[in-house]
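Just dropping this structure here.
The complex appears here without one of its protein chains, the remainder shown in place.
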């Protein structure tokens, strides 16, 4: 493992940052070399700077690593960003201009016309937009690749095989989202004991617009949105991890629930062909039981990297309906970025 | 209050039964004269037979009332039924044949072609079906009037003013239902700590079919379903009381979210005109705040008898979308039956 | 009600402030005349300044009241303080110096040698310390009266009748405290979904020291602590309202659990004799059922103003053990202050 690539993690002490640390500790291709945080954290050893909350204690290999400040120079050429939206934008651009390959979970650049909003199983060809980035922004080696919002990722993983097989025209989605999606401290407990919140700021718009970009095409140097109309209703529920989504779809061609379930269960794509280290064996896992998927039982299927689908059945209004569940801070955030980096490494973009 | 009408409550020790007791204790028109339970309870004073769970202790006026067995004769002519589905059907028929006016929360007779599935604000004219019941079933004074399923009631209260003003063609609904909807002991805690269950047996079908009957017409001695197609996705969430529902609607005529919100907020109907004791002043309460309604804050609005609507906004796929919340064991169950009884009393059906 | 006394509420938009508003709206002796908040709130109507969370909406009588800033002069002579600890101290002293009668829920002055830490049922005679306050601090009409910490109040209400009847030498207490005790936003939901926190900063010390002062005597112009040693273990649990405490006591004289239960159930004191409007009929309510008290069922007994005791039984190590539960933001905070004010009004201290 001596030739692992050094990587930096921005926002390393937050919820998503901690997941990056967890997924990259012991990674066969990447080595956590730099952890970057805010003024409050900078200069302290990681275990002290960080209120570690994704397990009992941080991995030994990073425990004592001293947290750097955003303004310090980084030697790593690969950077994972768990920065909060708003703050992320300019910092990530600055790093790309310096030649860093930035894999970001932040919302800031997702809808940029030259930034791939990538899910390796869905739109690996969107990586081509990197060339436009470099050309137009004057970056030589650096680039920014974004992964979608946590709810969007799991929805789109379930839509992609259906779109390919039958076409999708319209969809109505309701999410039941976990508390960890809002980070830490995030949602107050008084909002989630004996309660649900039927609103998550900006989330519905993200699902509706990001999905169209990801499922669309990169053609003639630009993104063409998929001609799919979506409506999203977003809710916060008293669950730690794992977003559940109910989905009703109008298809372009008729298909029975069994046919839909089959294309979902059989879905395999580029990361599975390449055997990427963080890739799930099955990107979409289909369960038979009437009352599944459930967050507490199924969010860790395929180490949190799969979207788990159940209850595929006819929809009285549209054609088909089902439930999809996925881990929001693993496949829905840090794991998504790591998988993007693994793909681009294997496809030569990190040379 | 000496001339209050004596009433009996069937299934008086269960969750919905307890709500009947709570709502009818001190009622101006009805007096709890008989509490009826199973073998396990019969013969015991109510406080002992009942694991009272809707407040600290049962009302004084029923504390010592001895619970009767289902097979004992009842003197009350008005009967409220909180019996479980399956058991309810034959017992309620037997009582109606004896001349009792049965107001039932059970599912057994809801879809019968001669049983009103009634919400006083929505279809008070369906009471006319009682005549067909009596004629065809050979009942002289007795009858059965059902109230809908808890999720259906709050959905339909929100649909009715929209249907009247603009027409509704299609709707897609996702519910986030409270634990009390499954009674006690009901849902195991291991299913609802850090979890949601994306399935409630029979619930989706009930919402889809009951709504069409309630919103339909009674014409020429039979029910004509409303020409509305609904699709329901039902989920159980870690909430004690209060079902939350996200709704997307396709209207027959165009209407802005503001127009929809206005017809909802201005909705008043027969129970409000008559000033029925259990009627809410506003059957539908519309909230402005972005993140409302919420179960813990809003389920007790209008003493749990209103449906609370929020987030009325355009739907990218259909025309309008919103959230509706309501108390599932008050307006969604016991309160619904009591309001039905109040209406029929005022309209002369109990004479 | 034209001669109700005008009162001001400091910290009116916070959790405890909202409870003050709820308890004082429609109060027979006091009228909410002034609501006071921070810069963020000042100048706005109350409903807008306040994220009201103790019911669906604030009472009509205060909805539109404009929130004042701490630095604006107040005309009310009675002031209720829900200010956070630290901030409260100097503001409350300033007001007392101006002649205001300050009833505070804050911790700042609780242990002052001239401030009554008062529970009307327990130590109404401690009001005499007001004279020392006035004398030594040079205040003419003003004074400060504090109520104890929320966990202390319910513990002490249960200890007092036992102390009087049998004497108490030692006690070991473990609390299971509700989220609302930390205010809003307070405890993050990720800390309380599928979790408990075995630590609440400063709480154990407060219980141990405040109890000794309250149960002690005012003699010769100073407080003499009660000779009781307490050990407290404090935990935060996923409950909205209602602190549960397990208590083991070493008594000075032998007493059976039945005798202890009897003195608790029969306890009546000054507020009950005077019939104070906010006083519970029974300050301590004793339940027989094996598995009670429980927060969701019993926190609202006596409108949240009682301490509810259950499971009185022998302790293998000490003499007696039991469970006590109480509403932490009603009797444990705002209600405690209001009752103090009612007592002092009736006893002539507000003239």
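Assorted remarks:
Each chain gets a letter, A, B and C, in the order it is written, and its residues are counted from 1.
As a working rule, a residue touches a chain if its C-beta (ideal position, glycine included) is under 8 Å from a C-beta of that chain, and two chains touch if they have at least 3 such contacts.
The structure displayed is predicted, hence computed values, not measured ones.
Only one of the listed residues, C:239, C:276 or C:312, touches the absent chain: C:239. Per the touch definition above, the residue from A:240, A:282 or A:321 contacting the chain not shown is A:240.
Of the candidate positions C:248, C:278 or C:307, contact with the hidden chain is made by C:248.
The chain that is not drawn here is touched, among residues A:193, A:207, A:226 or A:261, by A:193. Seen across the whole complex, the unshown chain contacts chain A at 53, 55-56, 193-194, 240, 296-298, 300-301, 308. With the whole complex as reference, residues 53, 179-180, 184-194, 238-240 of chain B touch the missing chain. Looking at chain C, the residues touching the absent chain are 170-172, 174, 176, 191, 193-199, 201, 208, 229-231, 233, 235, 237-240, 244, 246, 248, 290-297, 310-311, 315-318, 321, 323, 325.
We adopt the following convention: only the chains that are shown with their structure count from here on.
One copy, chain B, sits rotated relative to the other, chain C; on C-alpha atoms the angle is 180 degrees to the nearest 5. Placing every chain at the mean of its C-alpha atoms, the farthest one from chain A is found to be C.
Note: centroid distance chain A to chain B, computed from Cα atoms, is 42 Å. One simple way to say how far apart two chains are is to compare their mean CA positions; for chain A and chain C this gives 48 Å.
Chain contacts: chain A has residues 191, 193-194, 238-240 touching two or more partner chains.
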